[in-house]
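Scroll down for the structure; my scribbles are underneath it.
The complex appears here without one of its protein chains, the remainder shown in place.
Our next item is chain A:
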Amino acid sequence: MNDHDPKISDPGYPTGAPENVSRRRFLLASAGITAGSLVLGFGLSVAPNKAAAAAQKMPPGANVPAFLELRKDGKVRLLSPFNEGGQGVFTAMAQIVGEEMDVAPDSFIVENAPAGSDYLVVYGKMRITGGSMSVRTSYDTMRKLGAAARQMMLEAAAKKLDAPVSDLSTEPGKVVHKASGKSLGYGELAGDALDQEVPSPDSVTLKDPKDFKWIGEPVKRVDVYEKSTGKAIYAMDAKVDGMLHAAVQHAPRLGLKPGDISNLDEVKGMAGVMSVHKLDGAVAVVAERFWDAKTAVEAAKVDWQEPSEDEKSKIRYMPADFSTEEFAKQLANTKGDGTEAESEGDIASGFDGAAKTVDATYQSQYLHHAQIEPASTLARFNEDGSLDIWLPNQAPEQFQAQIADAAGIKPEQVKVNSPMLGGFFGRHFLYPAANPFPQAVQLAKEVGKPIKVIWTREQEFLRDPLRPMAAVRFRGALDDQGMPVALEAISACEGPTEALNGHNPDKVDAMAVEGLTGKSYAIPNRRIAQNYVENPTSLAYWRSVGHSMNDFFYEAFLDEMADAGGQDPYELRMKLLEGNERLTNLLKAVGDLSGGWKRGPFDAEDGTRRARGVAMASPFGSEAAAIAEVSIQDGQIVVHDIWDVLDPGSIVNPAIIKAQIMGAATLGTSEALIEEVAYKNGEPTARNFDYYPILGGARAPRIHAKVIESGAKMGGVGEPPLPAVPPAIANAVSVLTGQRVRSMPMDKLDLKKG
């Protein structure tokens, strides 16, 4: 949506062909803005200018005109390096840039930036929306960007007012000349400000945090009205003139190839069908209307062919006899000490002097991302051979490179449009066979028209890469006081990163074991290791990645050790964290928030028998602690309340962080109680929400969220509130049943037997 924007000055980036009004109107609409308001306010600074020229030497995040467009009405359009998908990052970016630029966050219109080197602001060298990294890795860069923009405002105003910059100051949205009482709104400076020389990021002065107006405040989300009225535009909603729809039928198992379609003539004759296509691992039907395409493609009887041995070796091939039940056993029975990920003290001597030992094996399940917006992609080739593409993604530059490959053109000929995400949770990275763009590109080429591919929920679930399964063998040793003196955890697992990039036998995938590693408890002898076990399924990052299962394993096993040593699990954690001010404060805070720690079981006012569990996690540079209160009714776990406290060090928007805590705790509850992707005979047993249910409102716990600012280095917020939740639930359930909970989902446990 930026091809008409002359300020994208990366020399490698195409400026695109001239556009007609209806296309522009679409592009504007795709930003969630009604065309009317935008046309009125359209006050662009001009093309190749001093600033753009200077910017070619600038590091990512410094080229102000690549990020900002000033409008005559005082609105500021900000191209965000991070995509919005519910985590509130558009608002956070407006707060951070606005703080230093002196523009109120509600004056911003925020969109996802196109692909381009200016936007590689994650640690100054890459760009993804994920890993709970957006704000914490770009905070200083984006503040400096705002400060540089303010400096340019002052320079432009100085010329207009014929006054030295030193006599000028700013107030929200305007430059003020105190001596004369004159002021100029930023909108009035729209034509000139971005032509000023762009100050180097090192030369700008940042605000003293005590003077912050918006950072740290519960500023309203910039997009909440659009999202409440159906006006927000997602990839699913993208459209261009002359576009046709395509629906696909994926091979039931990954790796199979389409052979003959035995009823091809029948399919071709179905209502609305324009053409039928064979794709890599799929067949597709193109029609003007999606429903016609879907109905026809689902009717196609495809003779799916096994790949050759050579082909199998190059892909993740799903064998016809794969079942998750067997695979779970295989993981649990994986022997060996594994490759070491973390070690402290001497594990053998820790066990030698032990008064008591505890052993247990824990297991996790495959999970779907199950974002409510299924994947889709709209592809349009232009007359000049370039390609416009609209697709959900968490990494525009990475997608651009692969899309170019698929289309057989240069990356700079691919214009990646990244509409708002209808949830993501790790779904929209580049995963083999999991993104519809190769299909859209091929179909657009074959048909010669813009094509929009929509995956139905069934096709989405068939190609959604999964949160890994793991089995972790624990053993722990206690001294005669009941204190843990040794802990070993060996995980049989394949991490998402090695699944994507290849397994290195000498190394551990850190994301396979995070949450077993990185614990702060003072257990003197520890050893964490991984046994690599390859999966036939595609694997993915899923909200909080390895932590989503590993903190469940570890924190539930820690309760086992507490029980074995005759200690209260909350008190034991307090002891193991002695001297760690940040974590003891956090643990105390979650206890206080819940009205004071009590494990139970106890009788609640409504007559139910309840218990509480506690757990902690240290994910993505933040610290989290949760307490869950549960009962068991009619053999089913009811999670009544979750108290979830997050300490991300320092923060930008407390209201958005609380919303993230609510969301993460809800997802953690869903994972813990309900969700599991099961395979039988090489195929998933569920293809939609009927057989893969996710937590609905009726079983959603009441979540009590609290944010602590310890002042430590800024950590993530989107994922960190999740990992402590499943073990807190498991630990509470164990109190009620007297049985340890060592696997998820807990709805599979037979609780009647207790």
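We take it that contacts are C-beta pairs under 8 Å (C-beta built on N, C-alpha and C of every residue); 3 or more make two chains touch, one makes a residue touch a chain; residues count from 1.
Basically, contacts and distances are computed from a predicted model.
When the unshown chain is looked up in UniProt, the name that turns up among "Fe-S cluster assembly protein SufD", "Radical SAM core domain-containing protein", "(2Fe-2S)-binding protein" or "Pyruvate dehydrogenase E1 component beta subunit" is "(2Fe-2S)-binding protein". Checked against the full complex, the candidates A:L331, A:A664, A:V717 or A:V733 give a single residue touching the omitted chain, namely A:A664. From the options A:E111, A:D223 or A:E397, the residue with contact to the unseen chain in the full assembly is A:D223. Across A:I454, A:A486, A:V639 or A:L673, the residue that sits in touch with the chain not pictured is A:I454. Touching the missing chain, out of A:P105, A:P374 or A:G682, is residue A:P374.
Contact residues of chain A toward the unshown chain are 84-88, 220-221, 223-234, 236-237, 239, 245, 271-272, 289-292, 295, 370-374, 420-425, 454, 456-457, 593, 655, 658-659, 662-667, 688-690, 694-698, 700, 702-706.
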